[in-house]
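Okay, here's the structure, questions in a sec.
With one protein chain withheld, the remaining protein chains of the complex are depicted in position.
Chains here go by letter, A, B and C, matching the order in which they are written, and residues are numbered from 1 within each.
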Amino acid sequence: MKRIGILTGGGDAPGLNAVIRAVVKSADRHGGYQVLGIRDGFEGCLDPEGVVELTLDAVHGILPRGGTILGAANRGNPFARKVIRDGREEMEDVSDQVVRRIEQLGLESLIVVGGDGTLHISLELFRKGVPIIGIPKTIDNDIDGTDVTFGFDTAVNTATEALDRLHTTAEAHHRVIVLELMGRDAGFITLHAGVAGGADVVLIPEIPFEFKGICETIQARAGRGRHFSTVAVAEGARPKGGGQVFRSSGDELVTARLGGIGQTVSDYVEEVCQIESRVVVLGHLQRGGSPTAFDRWLATRFGAAAFLLAVQRSHGRMVALRGVNVMDLALDEALAAPKRVDLNGDGVRTARTLGLCLGD
Amino acid sequence: MKRIGILTGGGDAPGLNAVIRAVVKSADRHGGYQVLGIRDGFEGCLDPEGVVELTLDAVHGILPRGGTILGAANRGNPFARKVIRDGREEMEDVSDQVVRRIEQLGLESLIVVGGDGTLHISLELFRKGVPIIGIPKTIDNDIDGTDVTFGFDTAVNTATEALDRLHTTAEAHHRVIVLELMGRDAGFITLHAGVAGGADVVLIPEIPFEFKGICETIQARAGRGRHFSTVAVAEGARPKGGGQVFRSSGDELVTARLGGIGQTVSDYVEEVCQIESRVVVLGHLQRGGSPTAFDRWLATRFGAAAFLLAVQRSHGRMVALRGVNVMDLALDEALAAPKRVDLNGDGVRTARTLGLCLGD
Amino acid sequence: MKRIGILTGGGDAPGLNAVIRAVVKSADRHGGYQVLGIRDGFEGCLDPEGVVELTLDAVHGILPRGGTILGAANRGNPFARKVIRDGREEMEDVSDQVVRRIEQLGLESLIVVGGDGTLHISLELFRKGVPIIGIPKTIDNDIDGTDVTFGFDTAVNTATEALDRLHTTAEAHHRVIVLELMGRDAGFITLHAGVAGGADVVLIPEIPFEFKGICETIQARAGRGRHFSTVAVAEGARPKGGGQVFRSSGDELVTARLGGIGQTVSDYVEEVCQIESRVVVLGHLQRGGSPTAFDRWLATRFGAAAFLLAVQRSHGRMVALRGVNVMDLALDEALAAPKRVDLNGDGVRTARTLGLCLGD
Partner (left out) sequence: MKRIGILTGGGDAPGLNAVIRAVVKSADRHGGYQVLGIRDGFEGCLDPEGVVELTLDAVHGILPRGGTILGAANRGNPFARKVIRDGREEMEDVSDQVVRRIEQLGLESLIVVGGDGTLHISLELFRKGVPIIGIPKTIDNDIDGTDVTFGFDTAVNTATEALDRLHTTAEAHHRVIVLELMGRDAGFITLHAGVAGGADVVLIPEIPFEFKGICETIQARAGRGRHFSTVAVAEGARPKGGGQVFRSSGDELVTARLGGIGQTVSDYVEEVCQIESRVVVLGHLQRGGSPTAFDRWLATRFGAAAFLLAVQRSHGRMVALRGVNVMDLALDEALAAPKRVDLNGDGVRTARTLGLCLGD
């Protein structure tokens, strides 16, 4: 009986359970493989009770469920693991322990499902001899080697539905409502949901914005009888110059209240555009929920493809979607550069063609 | 042709459009009545363009939509309307203007759909001779004269779905997640959603809480292998003594960061219970969205019942749900006392029976 | 350690798992009680492996899930159990076996969650000495002793959402779409969803209908420029006279195609009203899905209340909702008469006030 390991790392993303189930069902169908689940990312390699056998029973009924039955600890970088020593927090390199544990478990392949951070760690471990097969996972869609990852579609639907909800309230109350969405460096969720949810202003990290463009858009709408607007803003969007401070039309300094960029934009709208404004921070709601059909379909394909790579002992690879097909590529190639919204791509072009305010 | 007016006031609540549609369809069916919609609450009585005829075409397709096609301004108290005079904000009593406008429009009845505030204003106007018929509307469920109002069920479903989403993430990441819900004075949304969404801790305005109970619950769960918990807290929930300040086990003073009670509870959990915690503030998402079947069914029944009262010229009344039937009662009786969660009712008893932490 | 048993019987209804979880959590909280789950309704009493202990772990994560972890066999009437003997199907009375098994298990109380059929069986078993506590469950809402049961709200929402979906297609394609809903004898789902989903025609078992009224409604709408209509029809709705046959305006005989009443109504509309029509039979989709917040809230309250009755050894009772409170009443009283749509109630009155066609 050969052994395959699987672990999930990093932030939560709908579809993780679908991947785990796909690997276990594929192994059961193929025969000759035992699947071991490692708990809480690489942490499970450091814990004598951190490894469980994954049978068909263990994955029964998990396809539609968010989260991950394996857990996903956050301090799990084995090259720089947080420990408290003499009351102080230190970083410790426990990667050799992890490598030994994986050897000791006799894993022919270790499937790692993770985002940019977890996959970079996996690449380092691969270089130390661990038989890694990577599966990309991020709600932010910021991994370059694949057209898209699972979790993203669910997050965009959650954000779009939130804009739908806020839209009718904004209209009824003649208000601006600002929705702050996830995305520190990549604006995909905000751009896609902003367009899909009919936002009037869409602010993303890739495009530093000017406050006054927001006001012009809102006032132009009011001039056409639309006394309300909705704004979708990524948490990582920043005004040109990078400041968190803006000036009102009357040269009065307005400092941002403690809070994210969503709050800042909302304050600006109220104080400068003189229209009532509210902010909603969607936060962790974007990471949960039952995965959409697309995310389950993609996650299941990724799981099956990773299992087939394991059968071929094809390590140091990452599965990826290109067009309509799942393929695989070298992990280092996949991670060479982070992915950002293409300012010349048709998504941004669409937003401009429709006249959405992107703040520039 | 007799004339009936209708207006919607106060905060947004899913089902307002269903009420408007029901009144218009009922009038069309009955014959002999024209329905006039007054825009933006009582504000529309002060604006020459604030009144529109509501035909079948005007209400076509609005049943499943949140918001209100009539708008609902917030400064609409005609007894104390905000005006800017000589650069200062003042309150002005424009109620006589409102009364005159309603007389001038020749309204045989004026159906007012509103919450506690709008209905109290309506009662005063009724005492000044306006032929008011009230329809209660509040997502908070804090109007005593009726078992429940429309909007509440949708809000509870939205909050419950949020808890579902957060639950799997909390479990996967071994975290506490705190969900702050609407309810300044009444804890119905939080209690219902907390129970329906499987929260471990439920904090409502009616029950001042002690921080330590929260910690005990979370730690008891951890002791049983559940290294995560979810907390549902109403925005109006307050610790015993009323402070926003809590002490850690080591007597170190921990002051609350700027933010609502959800943030405070989350900070406490992190610093005192020593478990990672996140907060999500659901905010205006609770006021929007397509109304649930129950809210549409109730709103439509309220609209039809109010129209039948109008036909009977039965003024100064409010429609209400009692058990499975819609009836009506005197507006002053309905508003005599606000409704709060019954501490001896079976909702609280259920929470206690299951062992949920209510903080006391 | 005292023992409580619990079983679920009859057709599926969202909320069954919420009940089971509530009983188990209540027992854990109270202490001193072990909960045994009996599989597949009363069938589990006949199977040596038909009883499982229900711990907190067993009910973890089941609150939002449809179905029942205990199973719910359909042939489970122990007074008339289907058996195959000598190749022929016979009925056998195995109720004494069931009674003995329950005694042997040492159950102080047996909580039975079921519909009209299962509860009648439970009443007979109670008369034979079984310490029954009943919890009503039916998506049809046809149990008289309670204002409403869990499962109904979810079913109505599913049906209403289906009407929403079909409405825009009917409008775009100038068609009639007929939605056949569950309800052999009681029209609650159809009436509530029909009103909430904006159906133009609502046909329920309690009101025998005439085909021509349907046509008049559809044609009157076309006359106002609405070249489409939606029809909600309960599977048990029947034309006056009871026939499955209708005549066209030209006296030509039109026989119904094999299929339910939905197909018949759709055929009639196409052939007599001369407007394209489609039928959708919602079927088992109404029995599944994650329970709504209301159904989880009600199911959890029912479970907690039933546990409290068990503690009091108050047998032969059924928990029930009256207004906003859960109470209990004698099982025989609760089952004395089935519940049907009240033709003088405000639901039917609302439909008539709005001008919906009820077929009479």
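Worth pointing out:
The criterion applied here is as follows: contacts are C-beta pairs under 8 Å (C-beta built on N, C-alpha and C of every residue); 3 or more make two chains touch, one makes a residue touch a chain.
It should be emphasised that the depicted structure is a prediction, and the values quoted were computed from it without experimental measurement.
If you put the hidden chain back, the residue from C:72, C:98, C:334 or C:358 that touches it is C:72.
Considering the full assembly, A:153 is the residue among A:153, A:206 or A:235 that touches the omitted chain. When the full complex is taken into account, the listed residue touching the unshown chain is C:171, out of C:124, C:171, C:185 or C:271. Although one chain is not drawn, the whole complex shows that of C:50, C:198, C:289 or C:303 it is C:289 that touches it. Residues 8, 12, 16, 40, 65-68, 71-74, 158, 161-162, 164-169, 171-174, 177, 257-259, 276, 278-281, 283-285, 287-289 are the ones on chain C that touch the missing chain.
By the touch criterion stated above, the residues of chain A touching the omitted chain are 22, 25-26, 28-30, 56, 63-64, 147-148, 153, 156-157, 159-161, 164, 192-193, 195-198, 224, 290, 292-294, 296-297, 300-301, 304-305, 307-308, 322-326, 345-347, 349-350, 353-355.
Here is the rule we use: only the chains that are shown with their structure count from here on.
Distance between Cα centroids is largest for the pairing of chain C with A. Here the CA centre of chain A is 33 Å from the CA centre of chain B.
Remark: chain A and chain C have CA centroids separated by 41 Å (rounded to whole angstrom). Counting partner chains per residue, chain C shows two or more touched chains at no residue at all.
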